[in-house]
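Here is the structure we will look at, set down as structure tokens.
What you see is the complex with one protein chain gone and the rest in place.
Letters A, B and C name the chains as they come in the text, with residue numbers starting at 1 for each one.
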Amino acid sequence: MLEDLKKQVLEANLELPKRNLVIYTWGNVSAIDRKTGLVVIKPSGVPYEDLKLEDFPVLDLEGNKIEGKLNPSSDTLTHLELYKAFPGIGGIVHTHSPWCTIWAQAGKPIPVLGTTHADYFYGEIPVTRKLTAQEIVNEYEKNTGNVIVETFKNLDPNNVPGVLVSGHGPFNWGENAHQAVENAVIMETVARMAYYTQTLSREANPLDSHLLDKHFLRKHGANAYYGQNTKEQK
Amino acid sequence: MLEDLKKQVLEANLELPKRNLVIYTWGNVSAIDRKTGLVVIKPSGVPYEDLKLEDFPVLDLEGNKIEGKLNPSSDTLTHLELYKAFPGIGGIVHTHSPWCTIWAQAGKPIPVLGTTHADYFYGEIPVTRKLTAQEIVNEYEKNTGNVIVETFKNLDPNNVPGVLVSGHGPFNWGENAHQAVENAVIMETVARMAYYTQTLSREANPLDSHLLDKHFLRKHGANAYYGQNTKEQK
Amino acid sequence: MLEDLKKQVLEANLELPKRNLVIYTWGNVSAIDRKTGLVVIKPSGVPYEDLKLEDFPVLDLEGNKIEGKLNPSSDTLTHLELYKAFPGIGGIVHTHSPWCTIWAQAGKPIPVLGTTHADYFYGEIPVTRKLTAQEIVNEYEKNTGNVIVETFKNLDPNNVPGVLVSGHGPFNWGENAHQAVENAVIMETVARMAYYTQTLSREANPLDSHLLDKHFLRKHGANAYYGQNTKEQK
Partner (left out) sequence: MLEDLKKQVLEANLELPKRNLVIYTWGNVSAIDRKTGLVVIKPSGVPYEDLKLEDFPVLDLEGNKIEGKLNPSSDTLTHLELYKAFPGIGGIVHTHSPWCTIWAQAGKPIPVLGTTHADYFYGEIPVTRKLTAQEIVNEYEKNTGNVIVETFKNLDPNNVPGVLVSGHGPFNWGENAHQAVENAVIMETVARMAYYTQTLSREANPLDSHLLDKHFLRKHGANAYYGQNTKEQK
């Protein structure tokens, strides 16, 4: 069942330790098959080096397990809320990658300080509000998804493919699982450079809006001219 | 004598350079056999790559050498005090891992700034008071153990499996030697992210207590739901 | 056509991920054949591990493609402006290497804080002014080259082989493609040490001019005495 998707999700999960986004079992990748509405996600607490194709649970969007013996990631309900709210995305990744996590812990959005950011994120990377006590005690993981969706009520998740959950860490997404992980790697790099830029100079200003447009749009959208295709081969 | 325990302690010691917690001979792991009350510990000043099973001294809890030719770690008496005071622990590790060491040198506890911390440490990671001149001059290593025990007089060492010794560095423990080292790796990661969070934003606040509870308790205790067992397979 | 130059440019591009100056496709190296005025440059958006000799486009200094099927780097027009304005250079590299990028994002030149800097850069490493909205909207890449040239109107590019483009990142050059990459590696190291020096001590002063002269001139110029030749074998 969904063998190709499972293979993609397995490979994308293995990318996490390889790219230094996780230690131990601190991250999970999922992907959705939009035709059937079924989601494949990493099983909970299994070390990356032990993952096998048949270990990956398959769930529907309500969280019912359709296939698989193992428990899905404890963050599954967050993933499902995002798939329901953001129809353009095909893969999601959550980690505690250190540079994004420190911005999440500080409760601060990552400002657009340079063209590296602008090449991939069309505006600042937002941070969610804090969850209320009630939202933490009941349905915590689902509410984490809801607060991300709330954060994007005036934002296009296809133009800003990531978010910081306050006090917690990053979530990223993309057209598929691989693209989600690539966005996570890039957001980590952007977060790191933003930290050093701001501690070097507290007066560092956000990028000029024309430069933001130029860099984002030369890589994305109808008039993109980066790469070997008219539209960048993401 | 205690061959399985020696093997575990050897492997746990080798994990230290592999996980970048030590250079040269800057760290030691021990474990206790609770039935006999005997402790196996790294010999003093021996490079990790030269360690052999038969090199590991076996001591009783009063520090008498029961087996082995080599001198035990110069920190042995600290380990023994902890085994005596904390009956729930089976392994101890001491290193000068850089991120924990800088918090110890600054004399500051590590506040709970995010869920990564809350997943493993149920509250801030404490720092001991400074030793007095008298405590340094006489029985320094034993007194180092005592000041750690004093620091935990109102804390459960099973819920906060590590401490910073002021001006010195970290000690960690766990159910066994491997678990102690895993806690050391995690505390190092938490210490690093706490440094960057606080230098990014001096106003970063400790995590909401509901979120601390949620994260610690979903991984630990009777109602844990992380991983593949009812109780997490640590 | 220009097989030796293509080989040099290929090798120099492969040096970028090896020296940790880039991730994904975030950098490009070119070189010029001064006899014919033809330039070889990395194709746009192609991963380093997939690069083949025959992939490298050959262009004239006006940007006309003379050979090759693939699109050249989207930064090509910046490279061409520099080759036209700086006749002493043979190779150029552009990356988003993190330490240089944070200085570019902060909009600050890198001051001469030590002899490591003075060994290779005869004075501070300048940062360009910001481009105007007009310069961004029309002919952005060409104008990026122009603003670099403007920055060097009173500077010798052979004595200061690199620049920071405000809000963007570094460009470096040298006698050939390899020398350009070496200068990029060194500028990255200098940028990193300058960050830490200034955050350690906001009062750190630029190096005494006699020490700047001593270090730059013992490695460069007619009276150089570093290395095994009268003039250093760069």
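Things to note:
Keep this in mind: contacts are C-beta pairs under 8 Å (C-beta built on N, C-alpha and C of every residue); 3 or more make two chains touch, one makes a residue touch a chain.
Remember, predicted model here, so these are calculated numbers, not experimental data.
In the entire assembly, the chain absent from the figure touches the shown chains B, C.
Residue in contact with the omitted chain (choice from C:Leu59, C:Val93, C:Leu131 or C:Val185): C:Val185. Not every partner is drawn; the one left out touches chain B at residues 23-24, 26, 43-46, 70-71, 74, 96, 98-99, 101-108, 130-131, 133, 136-137, 140, 167-169, 195, 198-199. Although one chain is hidden here, its contacts on chain C can still be listed: residues 113-116, 182, 185-186, 189, 192-194, 196-197, 199-201, 204-205, 207-208, 210-211, 214, 218, 225-228, 232-233.
Methods note: only the chains that are shown with their structure count from here on.
Note on chain placement: the centre of chain A and the centre of chain B lie 33 Å apart, centres being C-alpha means.
Our note on geometry: chain B versus chain C, Cα centroid distance of 47 Å, whole angstroms. Looking at chain C, one finds that none of its residues touch two or more other chains.
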